[in-house]
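Note that one protein chain is taken out, while the other chains of the complex remain in position.
The first chain written gets the first letter, and so on, giving A and B; residue counts start at 1 in each chain.
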Amino acid sequence: MHFPENLQYSESHEWVSFSEDKTALVGLTDYAQHELGDLVFVTLPEEGDGVTAGDPFGEVESVKAVSEVLSPVTGVVLEINVALQDSPASINESPYEAWFVRVGEITGKVRLMNASEYEAFVEGK
Amino acid sequence: MGGYIPSPDTERREMLAALGLESASDLFSHIPGGVKLSAPLDLPGGKSELEVRREVSALAARNTVFPTVLRGAGAYRHYIPSVVKYIPAKEEFLTAYTPYQAEISQGILQAIFEYQTMICELTGMDVSNASVYDGASAAAEAAAMCRERKRTKTLVSAAASPETIATLRTYSEGAGAEVVLIPAPEGKTDPSALVALLDGETACVYIQQPNFFGLLEPCEALAAATHTAGAKFVMGVNPISLGLIKSPSECGADVAVGEGQPLGLPLSWGGPYLGFMAASRALMRRLPGRLVGQTHDAEGNRVFVLTLQAREQHIRREKAGSNICSNEALCALTAAVYMAAMGPGGVKDAASQSVSKAHYLAGRLCRIPGVSLAYPGEFFHEFVTTLPVSRETALAALEKGGILGGLPVDRGLLWCVTEVVSRAELDKTAEILEEVCRK
Partner (left out) sequence: MKLLFEKSLPGSCGRYLPDSDVPEYALPEDALRKTPPALPELSETELSRHYSALSRRTYGVNCGFYPLGSCTMKYNPRINEELAALPGFTEVHPLQPEHTVSGCRAVLDLAEDALCRVTGMDAMSFQPAAGAHGEFTGLLLIRAYHRARGDFKRMKILVPDSAHGTNPASAAMAGFDVVNLPSREDGLVDLDALRRAAGEDTAGLMLTNPNTLGLFDTGIREIADIVHEAGGLLYYDGANLNAVLGVARPGDMGFDVVHLNLHKTFSTPHGGGGPGSGPVGCKEALRPYLPASRLAGAVSPESIGQVRAFHGNFLVVVRALAYLLSLGSDGLLEASETAVLNANYLLHRLSPKYKAAYSGRCMHEFVLTLEDLKSETGVSALDLAKALADRGIHPPTMYFPLIVHEALMLEPTETETKETLDEAADLFLELYKAAHDRPELLKNAPLNTPVRRPDEVAAARNPVLRYTPGEAAQE
């Protein structure tokens, strides 16, 4: 399993990538996609929706389960990755390229871990 | 041993002994007193098959079976080919549960896939589900499918079936969503009233075609107005009529639902019937209930499975779009056999004969002084006539002749004629009514 150094990670298994323009991309970690299995459908919020750190903003479906995706940050959805809706498989294939949303106007976040902390966190599971 | 229990007492004693118990009642020793019954149920003892046959047959014999049925209003007596009764009675179809185990359920899964395809063909829509309870609950589920965060209101034509409107109201009440009637002053939905009612909170408009009074609604215009306002257009259709008249997709519907009973199911005092639901591809995931999809196995065989199950209650629980679990699978199978037996020509023939015979009866009745069509406009196989005598008098006279006359409605009687009624029966109806009206 692979956890890039340049990302930060939440306990609910989302990754966040903060950009210099004060926005953040959010996706699901390699560990999460592995646990969820083959994903078949993704529900995304709408652009302009507010998101709250620790609250769900979307859903991912496998054949026999549905799971919420929690936002690691509080802010406003600037952009959604529409391509995910046509190819949820890309979350399984390349989880760190398959971002869900770009969030701006960030005013808060959940406790985040760096790559090695997160790796230790999932090993403890 | 009665009760369809195959194990004799000796076997049951062996099993009890293996469990270290003396009697069957020991199995319930942990159920607290006060909850456990201290006396047998206050019911008669069990009966033999012959006694049960006599008793239930006697109940059936108490009902009147009318040789001639000229009443519809949501339930229609069409001809049912013999083969349509026999195929669904095959014990594998009859006694199977929901096909969750695809490998040993390909037969029922394929049959539902074929049913879904035929419903798509009939309605012209992209996708169909595997059935819901009946036409009225299908309408209610369709309204639920169309609700969005900011659009929750349903506009329903006052010329839809009162049973459907009542069901829509019950379901919407649960969801806290508003249902508003679109006036139908002359038996048909008023297009200008619809335009006036449409607003930014309207989720969908429900129109029945042909409507409760048998009239053909201007669905294309109503759909266009609905779409202009950003709402979804839902049509409740009679499946037999679709052999002949414009399909929901040709009218611009987003969702098509209806009562599937005319497709080979007997009247049965109202059930079991069949709710069918079809929608545009964009609304596929909003469809409630089971969906059968095509895929393949490791050897490349074509395989059918229940799919998109993560929408359903057993996975999504309180967040599911609908709570439906058991549906009307065997009735869907019956409808599929009916459609396949009749073919496109047979369904069209049933539709056009019904139309022609309804118009023949309307023509005959309207020659009687005081009898006329209550509403203007083209009708399918139902129509309302006024009467110069009381509805009760007219119906009683017809009943004596073995005829179930039209359903009493505000302006008179709502008649229905299908292909099973002969010209002689229609002539007899007109003669009896003429006689009654002359007095």
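Structure notes:
Everything below uses one rule, namely that a residue touches a chain if its C-beta (ideal position, glycine included) is under 8 Å from a C-beta of that chain, and two chains touch if they have at least 3 such contacts.
Given the structure is predicted, the values throughout are model-derived calculations rather than measurements.
Shown chains touched by the undisplayed chain in the intact complex: A, B. Among B:157, B:226 or B:327, the one in contact with the hidden chain is B:327. Residue B:242 is the one among B:155, B:223, B:242 or B:283 that touches the chain missing from this view. One of B:98, B:372 or B:386 touches the chain omitted from the figure, and that residue is B:98. Touching the missing chain, out of B:296, B:400 or B:439, is residue B:296.
Think of the hidden chain as still there; on chain A it touches residues 38, 40-41, 61, 63-64, 88-89.
Rule of thumb we're sticking to: only the chains that are shown with their structure count from here on.
If you average the CA atoms of chain A and of chain B, the two centres end up 44 Å from each other. Listing the residues of chain B that touch chain A in their complex gives 285, 308-310, 315-316, 319. Chain A meets chain B in the complex at residues 40-41, 61-66.
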